[in-house]
Structure formats: structure tokens, C-alpha cells
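Of the protein chains in this complex, one is absent; all others appear in place.
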Amino acid sequence: MKYLIRHLGIWAVAIALCAILPVIFSSDYAISLLSQMGIAIIFSLSYNMILGQGGMLSFGHAVYFGIGGFLAMHGINLIAGGTLPIPLELAPLIGGLGGLIVGILFGWLSTERSGTTFALISLGIGELIAASALLLPGFFGGEEGVSTDRMVENTITPFDFGQQIEVYYLIACWMLLCIVLMYLQTKTPLGRVANAVRDNPERAAFIGYNTRMVRTIQFALASFFSGIAGGLFAINYEIITAEMIGAIPSANVLMMTYIGGIGHFFGPIIGAVLVTFMQLTLSGFTHAWQLYFGLLFVSMILWAPTGLAGIIMNHEPAWKAGLMKKLIPSYTRATLAALVMFLGIMTLIEINYHLSLSIHPKDPMSLFGISFKAQSPAGWIIAIALIAVGFFFFKRGKNEVKNSWMDVHQAIKTGGK
Amino acid sequence: MNTKVLKSLIGMVCFAMMAAASAMASDTVKIAYIDPLSGPFAAVGDSGYRHFQYNAELINAKGGVLGGKKLEIVAFDNKISAKESLIQLKNAIDQGIQIIIQGNGSSVAGALISAIEKHNNRNPDKPVVYLNFAAIDPAFTNEKCSFWHFRFDASVDMKIAAITDYIKETPKIKKVYLINQDYVFGHSVSSSAKAMLAEKCPKVEIVGDTFTPLGKVKDFSPYIAKIKASGADTIITGNWGADMSLLVKAGKDAGLNVRYLTLYGNGLGAPRAIAEAGIDKLVTVVEWHINLSVEENKPEDEKFFLDYQKKYSNDGEMPYYYGRARTTMEMLADAINKAGTDNPRAIAFALEGMEHDTPYGKVQMRSQDHQLIQPLYLAVYAKADGGSVKYDSENTGIGFKTIKRIEGEATAMPTTCQMERPEK
Amino acid sequence: MVEYLIFSVLNTLVLGMLLFMLSSGLTLIFSMMGVLNFAHASFYMLGAYFGYQITTVAGFWSALIISPLLVGILGAAVERYGLRTVHKYGHVAELLFTLGLFFIIEEGVNLIWGRNAMPNFIPASLDFPLFTLFNSEFSAFRAFMLLISVAIFIGLYLVLTRTRIGLIIQAALTHPEGVNALGHNVPAVFMMVFGGGSALAGLAGVIGGIFLITEPSMALTLGPIVFVVIVVGGMGSLTGAFVASLLLAGLQTFAVGLEYSLVDLLGIIGVTVNADGILRDIWRIQLSHIGPILPYLFMVLMLMFRPKGLLGKREN
Partner (left out) sequence: MSALALKLRNVRKNFGSSSIINGLNLDVIKGERQAIIGPNGAGKSTLFNLISGFYQVSGGTIEMNGHNITNLATFRINRSGLSRSFQVTNIFPQMTVFENIRCGLLWSMGYKYSFWHLCNQVRHLNEKAEEILERIRMTQRRDLPAGLLAYAEQRALEIGITIAGDAEVILLDEPTAGMSMSETERAVELIRDVTENKTLLVVEHDMSVVFDLADRISVLVYGEIIATDLPEKIRQNQEVQEAYLGKETL
């Protein structure tokens, strides 16, 4: 509690933000996007409980999200039928508990070893459950999935959840609660020991810990939060299908979390917001969005393995020392060069997409308001030139950045003494 | 977590929202096309988009609707996921679009029907109408029927009725094997085939009823071995996509000599993958195929087809396929004009019971269950010969020829639909 | 029945050998470098597309040689410029890198060849029934597939046991740390193994693309099964991969014929159950439907109870 009070400021800001955002961005689309971001934030934070904190790379985290979602969905149907006497607002808890139970079972089965063995078991369990989903239409509803009407009688709030905005506020409340709980969990003995087991399982056994038990509990707790996210999903969409258990959402949450950064608690939040936004809006702008997304992911792995959060936190010392201004010129130059290079790559991709996938490949295409023929060599030449020039300056820019960082380090050292 | 992080979060969200904001225009009637435009089924969705785009252009060229308003197709990518479809539905509604067109995936269609039903109940002043051009689960015009849903493709029952009629008239067919994908759609194909065979031709023996996992089988040879062992002379299958082509390919490989009676044997990509393996063997139920205009001598429709081939088909790689796209768009335009407004409620009432003339006869949107009643054809793979099999599909040298026409009235099936209609 | 059995065995062999061609490369890569290469099936897909493209220009037989070479070079480049860079960030990063690569290759294929299946047919020179048994034909192409896979198996065996590089690879399989100490250029060996493994996948692609179907989702459908093969077969064991490939192919081929549900099975031993109630879905599942699940079940159980696989030399 003391902790909460001490850090009340930041939580107050977060609450205020959640309350105000839908007022500023009040279109249905924006609210729907925000709701989805909320769910994604819980989901990816829960994933980071096992990847970032527990050191377990899972390819099947969507199993717990999905099972939580299905259970909550059946729960809501029971609530609607009057057989389950709990209010709709608590339905995500059904999902959470479902996730927890399945998480305990599969967690215990898969956490004896970490590393590749764990990754493969999680992949296997994911595929197994996803493939069984179609065999068990009673629970998973077959291809059609299970759907519901969230406008039930039994609620504790005055909302009837007919409008998206009401659902948004429900999601926001659960999201804030889950973020607080997951954050506090990192400060508990289990949270600390999970880190210990991640870093050095041998040693952890010699401070008295059964590493498998630590992993299992951490895994089960993550599954609990993941199940809550699934339950919120059920309320938000009023439908859930077997595909939500499968490999694609599992890979998705992995990418979200990784892009955001697994080394810091808030990393997955950034990842969830950014990736959800990209997935929903980019697909409206370009057919090639999956390619851009893949390129972003691979570039992050190659050049920024600490994720966005890592990049941000790397600047903390410079920021504290007031030396950011030393970095800005070189950053600007490198970013500009990178942009030019990206522009070239993008032009090339879009030309190719236009040629292979558009309705009228022979018609002129337009990019950034400029219209040109995809077949003409001009576009290709310009694109390749952009890439070449961008690459050249980017390499130089990278060196400049390196040098300015060295300056900053030097300045911090001398300033510190 | 510190404030810096929060600031960047806020910044990012702000940016997101600004980018998402969009303007609305009023001199057009916007229609949302929600289908897969990325992922494994993108080709199918993309092809459908071209069909509707083409038909919209034709209508616009003739003056549009309501005395000058243009039809505009706006594409939304649902990645063939029910969940994404609902997101894109919200997206479309937010852009002020109230007419939805969708086709691929019965699970998507089911989700859309119930979501639209809910949306219209919750927002009676801003309803949405849904034109379904390819999802053919019988439930959508029976127990799950909705006032806001209109289906322009024949349902599973209707297509199977056509197939079983054909079996009845073909005494050579004695042993039938059912092979279908293991999900709702495949099961409905199997169950209606069994019911209708028992009723119409009790002498025909069903020697097998197998379900294959959807999209998972890489080599159909084991199934072919099983079919051979059963001694079947005919296969009925609702398989689509790769499950369709792989089945026929494996059959050809093993020298399986049977007749395939299919629902999607002409689906996009199938002619290419199946090619010669299908000649005189692969029969499919359609409302239109590429040589129909030649066979029935409809030069106007032939021109319609050829114009599409020229402009939209990537040099014939993605030929015109959804004959019903034309019916859908023309009937929509008529309904808007008849209603005198683009309000979905008025459009829906106008569509109910509407009759329409196509090059191949009169069709009617049955008001009871919103199922379009149209003539159907059984067509078989045939080598393009420049005669009545004038055109080939997907540049394979192989086209289709009609072997039987079924009049609309004959395809109509009884319905259990009890639809709730809003106030007019 | 005899016909069904014989052809099921033949089909098992054909499918199993295709799986083996794919998994032999992956098992080498996985056991030597510890990289669970998600993009392996993507190389298979590239092999199929390259094969198709080359066939249209220069014919099937050139494609059979050039396409795997191209894929192999590409694989070596991926190792040299991609994997080696992320190697320092650990196995997780390597794994994720290959996952990202999987997405990029799939989209790249979309970009170049579009989203439709390619008209990739059996070459005329192999398009005839080799023999007819009872009433079923066995096509020459299937026989050719078998021939190639057996040749690969023998070739790999010879390379691994008779050549210097093969001996280094064998040493690296059992004692990955040791090889470094012997002064071999390990990065170069890694690059060769990765390139070679990719080339094998490419070869499987040229053949498999014709045998199955050449389309952008072909990597996704076959990818997970290959993982199952290498896990079940065991780390570092080509023989294991071979056995596991045949086993899984057999499982899938024969499960098809078993249309019995649990209720039927219990009926045989004289137990009748009420097939309704809450477990009705479970009672009604037919064995033939479990076919696609069995490999994953097999893999999970194997990892839990015998992580070194059927014939693995060590745990990872």
C-alpha cells in the first residue's frame, strides 16, 4: 500500500489518461481501437511475465488467452440465462480462473526445462489445443466459434454495455487493475525468484528453490492475466473463435512484447499500443503491411534487441545529465538518412505490389501524392537511388551517433567525478 | 514507469488517433467490401473485390443511383477472421458506411449476421444492411435468418439438390462417396447429401462419408486409397481451396476413375491446380461460368465478361468467376432507386421480394428468408475448343461446359425462417 | 484390403521420404547450432517457387539442380549476415530472427508471385503410371521422389561418415564446444551446414511443390510437422529423423482408415457408455480425425518424458 501511495502520482496520471482519451478521440473507431489496445496491453504484459521475467520463450501463450475467452463467453451466456449469479463486469474473472487452472496444468507439464525444450513444448501444446478445438465443437463452437450478447440484466454498474464506450471503460478499469497487480508481482518474493531462476537456475536451486515450481507458478499467474484479457476480448467482440487459440495470436503477442522490449516492465505496453495500432490502421493504407511489420520485427532483432523500451531507457543517463542535446544533431542526421533509405525500400515494395497484386497493374499508381507508372524504369531508378543514398548517409550517421554517444559517456564520467 | 514513458505513450496514441480520423463524402453511396485481402485466402478476397469494383464502375458509367450518386466500394481486410471482420465492420460503420458486402467464410458470415443484428438493435437510427455473396451455410436463411441479411448465392441445400437431381437422372451412378471438410459447412454438405440421396434415389449406395481436417491435409493419397477400396464411382465434395485441388490431383496420380460432383470445383485457383485431371470428370454447381454466354448465345454478357477479362483479370490469371456479383450490384442499385434513398432500412424493404432480370432469366429475392432464387447450372471441365467451349479458365486451356440447367423454382427449398422485421 | 494396405505403405514411404528430405537439413542445423529454424519451411517454399520459375524457362531437370543451389546460397547468406549478427544476443533472438524471416519470405513470395497457386505440374517425362497393381496406378513421379530421397539419404550418410567435413559435423553434433577447440573454422562450418540444410529444403521444395501444391501458405502448413519430426527423431540423429519421418507419415496415412470412435472401441471390449452428456464431443471423436493431432501429442509427450527423442545422442 505504501508503495501505491508513494507512486500515486503516476497511477493518477494513468487513470486520468484512460478516462480522458475516449473523450478526445470520440469516434467509434478510435474507442474500438483503444479497447483493443487495452486488451493487448494486459495480454502482452502477461506474456512478459513468462518471457521477460521468467526467461521462458513460449509459442503457445494464446492458449490461455483463448481458453479464458471461451470460458468467459460461456459464462456470459450463463449470466444472460440467469443461471450464473454474477454481474457481467466480473465475467473476465471467469476467464482468468480458467486460464489459471489450465496454466497450472500445462505449466507443470512444460516447465521442467526452460530454453528450447520449453519453447518446443509450448509450440506443441499450442498446436495440439488449436487442432483439438475443431474436434470439440461443444466447447469451442467449431469454425463458427461461440458468441453471446453482452447486454445482460445482471450488472453492478448503471451501464448496459450497449455502447462501445461503456465497454471501453470496463476494459480500462480491468487494464489498470491488472497493470498494478502485475507490476506489484515483480516486487514479490516469487517475482524476484522468477528473475533468479531465469538468470541462473542452478544457483536458484541452491537457495532452496524448486525451479520447476517457480516457473510453474509464474506461468500459471501469467495465464491468469492472459485469461482475463481473453475474458475482456469476449465482452468486447461478443464472439470468440478457435483461431484465437492458434499459432498466429501466439506469434503476435510474442512480437508485440519483443518490439516493446522485454527487459522493462513498461516495454510490452508500448509494444501492445504500437503493434495494435499498426495492425489496425496499416492494413487500411497498404496491402504490404505484413511485410513492413516483418521488416520492423527483424530490424528490431538485428539492431535493437532491447526493444523500444530498451532504446528509451538507454537514454536515461544522458537525459538525467542533461546531455540529450549533444545527441540530437547526430540522431537527426541518422534518422533522416534512415528515412530516405526506408522511403526507397517502400517505393520498391509498393511498385512490386502494384505490379503483382493490384487490379490494374498497368494503370499509374500513386505514392505520397505522386502518380507514376509502375512499369517505367524511373520509379525503380529513383527507389534504388534513394536506398543507396540513404544507406551511405545512414552508415555515416551511425558512426556519428556512436561518436556522440562516446562524448556523452565521457561527459557523464567526468561530470560525475 | 516514469513520466517520460507516459509522455511518449500519450504522444503515440495522439498520433494514432489523428491518423485514424477520416473525412466523409456525401455524393457517393459507400459500400464496404469485407473479405480477406491478406493471408492465405487473399487471392479469393482480392478477386471478389475486383468483381464488385467492376460492377460498380459499370453502374456508375450508366449514371449511378438516385439520379447521379456514384457507388463506391471500400475494401476492408478481415484476414478471414471472424474477429477481424467485426473490427472492420465497426471501422466501416464509423466511416459512415451502412451497406456491407461479404462472402468468404461461413464463420465470418455468422459473426457478421449476429453483430449486425445487435448493432441495429442498439442503434436503430443507424442500421446496416448485409449482402452475402458466398457464405452458403443453410442456417443463415433458416434458424439464423435475419432481416438485414440477403444471400445472393445458392445455399448448400440448393446446390446439393441440384447434384442429387443429376445423380437421379444418371443411372450409371451407383456408389457415392462423400468427402468433406471437417467443419460446419462440410458437415452440412454431407448431411444434406445423405438426406436427399435417401429421398430421391434410394438405390444409390453411399459407400463412404469421410471428413478431412480443414486445410491441413497435404497429401490426399490415403483418402484416395480408401475411396478406391470402397469401389465408389462418384464423389460428392464441398471441399474448397487447396483441399479441392489436392483431392483431385491425388486422384489423378493414383488413376482413380470417378466422377467428382463438387460445390467449388471451379473456385479461384482450382482450374490451374486441377487442369486436365478434371476433364469430363469434375462437375460443379454454379449460377454462371465462363462459357455460359456462348452456350446460351448472350453476346451482351459475353462482352461483359470480356471487358472484365481485359481490365481486371491480370491477363486472364484471375478470370470473372462470381456471376452473382453482377446480380448483387444491379439489385442493390435497383433497390436504392426504388427506395429513393440510401437508407439501409428502406433498401432492405425494397430488396425483399424484388425480382430482377439477368441474361439467364428472372431471379427473385425470396422475402420469407432473403435467399435469392436463381437458375443453377451443372458444369463440367472441358478442353477449350473454340466452339461452345470457347474460353478457358486461368489460362489453362481448360474451360467449362454446361451439362444441365436447373430452373430457379426447382432449386427453391422450404425454409424455417421466422424473421423479425423492424417498423417500416 | 490388400490393395489398400500396399498403397498405404507406398504412400507412407513417399510422404515420409519428403518429410525426411525437409527435416534432415533442419536436424543438422538444430543440433549443431542450437537454432530452431522457423524459416526452414520457408526455404522449402522458395525451392518450390524457384523450381517452378526455372522449369518454365529451362525445364524441370535444370530446376532440380539450380533451384536447390540458389536456396542454399540464400541460406548461407542468411546465416552469414543475419544469424551471425544476432547470435550474440542468444538463442531467443536467433529463434525470433528466423520467425521474422518466415514472415518476410512469405510476404516476399506474395510480392513476386502473387497469392494464387502456381500451375506447377509433373514434368512430361515423368508423367506416366509406372505400374498398375490391382486397379491402382503408382505414378512414375512418386517413384522418382522415392529414388531422390533414398539417394539423398545415402549421399548424406556418405558425406557424414567418409569426408573430413562430415567428421567435423559429426563431432560437432555430439560435442559442440569441442570442435572449436580443435582449431576448425566453426563459423564457416556453420555457414556450410546452414546453406546445405537450406539446399536440401529447397530440393524438397522443387519436388514437393509439384507433388503437393505451390502456394504462399505451403510453408505454414508443413512447418510445424517438420519440428515434430526432428523432436521425435532426436537431436543430432539423421537416422532418428528418418525413422520419425516414416513414423509420422505412417500415422497420418493409416489413421485415415480408422473410422472408429471411442464409443465403438469400448463397444468392442463390451463396455457401453452413454454418448451424450457433457463429454459427448470426446466420445464421438473418430480415430481418423485424431490423425492431425497425433504428431503434436507425440511431440509433447516425447519432450516431457524422453527429451532426447527416439534416437537422439544428447539432450539439448
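For clarity, chains are labelled A, B and C in written order, and residue numbers in each chain start from 1.
To be clear about the criterion, contacts are C-beta pairs under 8 Å (C-beta built on N, C-alpha and C of every residue); 3 or more make two chains touch, one makes a residue touch a chain.
All values derive from a computational prediction rather than experimental measurement.
Counted over the whole complex, the shown chains touched by the missing one are A. In the complete complex, the hidden chain is touched by one of A:A205, A:I248 or A:I384, namely A:A205. Contact with the undisplayed chain is limited, among A:L105, A:M151, A:C173 or A:L190, to A:L190. Annotation for chain A: contacts to the undisplayed chain at residues 2-3, 184-185, 187-193, 195-196, 199-200, 202-211, 213-214, 217, 221.
One rule holds in what follows: only the chains that are shown with their structure count from here on.
Taken together, the touching pairs cover every possible pairing of the chains. Set against one another, B-C and A-B show the most C-beta pairs in contact at A-B. Here the CA centre of chain A is 31 Å from the CA centre of chain C. Remark: chain A and chain B have CA centroids separated by 35 Å (rounded to whole angstrom). Contacts with at least two other chains are made by residues 110, 114-115, 289, 292 of chain C. Each of the following residues of chain B touches two or more other chains: 39, 46, 182, 213, 216, 314. Across the complex, chain C meets chain B through its residues 1, 3-4, 7-8, 11, 14-15, 110, 114-119, 121, 129, 132, 135-139, 141-142, 211-213, 215-217, 220-222, 252-254, 256-257, 259, 288-289, 291-292.
Within the complex formed with chain A, the chain C residues making contact are 34, 36, 82, 85-86, 89, 91-93, 95-97, 99-101, 103-104, 106-108, 110-115, 224, 227-228, 231, 278, 280-282, 285, 289-290, 292-293, 296-297, 299-300, 303-304, 307, 315-316.
Interface of chain B with chain A (complex): residues 1-6, 8-10, 12-13, 16-17, 19-21, 37-39, 46, 49-50, 53, 76-77, 81-83, 86-87, 90-91, 93-95, 105-107, 110-111, 114-115, 118, 122, 182-185, 213-214, 216, 311-312, 314.
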